[in-house]
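Read the structure below first, then the notes.
After this line comes chain A, so read on.
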Amino acid sequence: MKVMTMWRDALDGLIKSPATQRYPFVRQVAPDRLRGQLHWNPESCTGCGLCAKDCPAEAIEVIVLDKKARRFVFRYHVDRCTFCAQCVASCRQGCLEMASDAWELAAADKDDFLVHYGAEEDVEAVLAGAPAAGTPVAE
Partner candidate 1 sequence: METDTCLQTAAELLAPWAQETIEPEPGRVDVVVAPGDLVAAAHALMDARWGYLTAITGLDPGEEDGRLEALYHFACGAAIVTLRVRVPRAQPAVPSLIGVIPSVSFYERELMEMFGIVVEGTPNTDRLFLPEDWPDGVYPLRKDFRMEQLGG
Partner candidate 2 sequence: MSTLTALIALLFFPGGLIILLAGLAYEWADRKLVARFQNRIGPRWFQPLADIVKLLAKEEVVPQGVHPGLFVTLPVIALSGALTAALYVPLFGLAPSYSFSGDLIVTVYLLSLLTLCTGLAGANTLNRFSLIGATRTLTQLFSYEAPFLLALLGPALAAGSWRISVIADYSADRWLLLAQPVGFVVALIGLMGKLELPPFDAPEAETEIVAGALTEYSGRGLALFRLGKGVELVVGLTLVAAFYLGGVANPLAFFAKTLALLVVLAGLQSLLARLRIDQTVGLWWRYGTILALVQFLILIVWEGLVA
């Protein structure tokens, strides 16, 4: 039986600098593997849509404008994403990766959470309401 068994911790605490992170003022470096915002690399994408099919949060839409010409628009709902990286694992072409530096993803406007990847004119076409031209692969 002892009393005040944590006295040494308490004294250490007085001397040491606090363990509290002063977050907005001091940012820690995220580990390399941290799963942040998803990035799509169109180079080798075949538009198979497996990423969208496996996404548990339905955060991905692959909009096929022209399958032969490989004109795809990759629509990514950041607010739905659960950052599980299943899409990265599902993609056989290795087109997807999650950035370890983009993790402060809060935004005041809901529109900011909708991200389009793809060639500029394709994205514009999609935004202009063109998706009717091609059907989204995602359900």
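In the analysis below, contacts are C-beta pairs under 8 Å (C-beta built on N, C-alpha and C of every residue); 3 or more make two chains touch, one makes a residue touch a chain; residues count from 1.
On the choice of candidates, all candidates are chains of the complex that A comes from, given by their letters.
All figures in this text were calculated on a predicted structure; none of them were measured in a lab.
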Candidate touching chain A in this complex, from 1 or 2: 2
Complex contacts: residues of chain A adjacent to candidate 2: 3-4, 6-7, 9-10, 12-14, 16, 18-20, 22
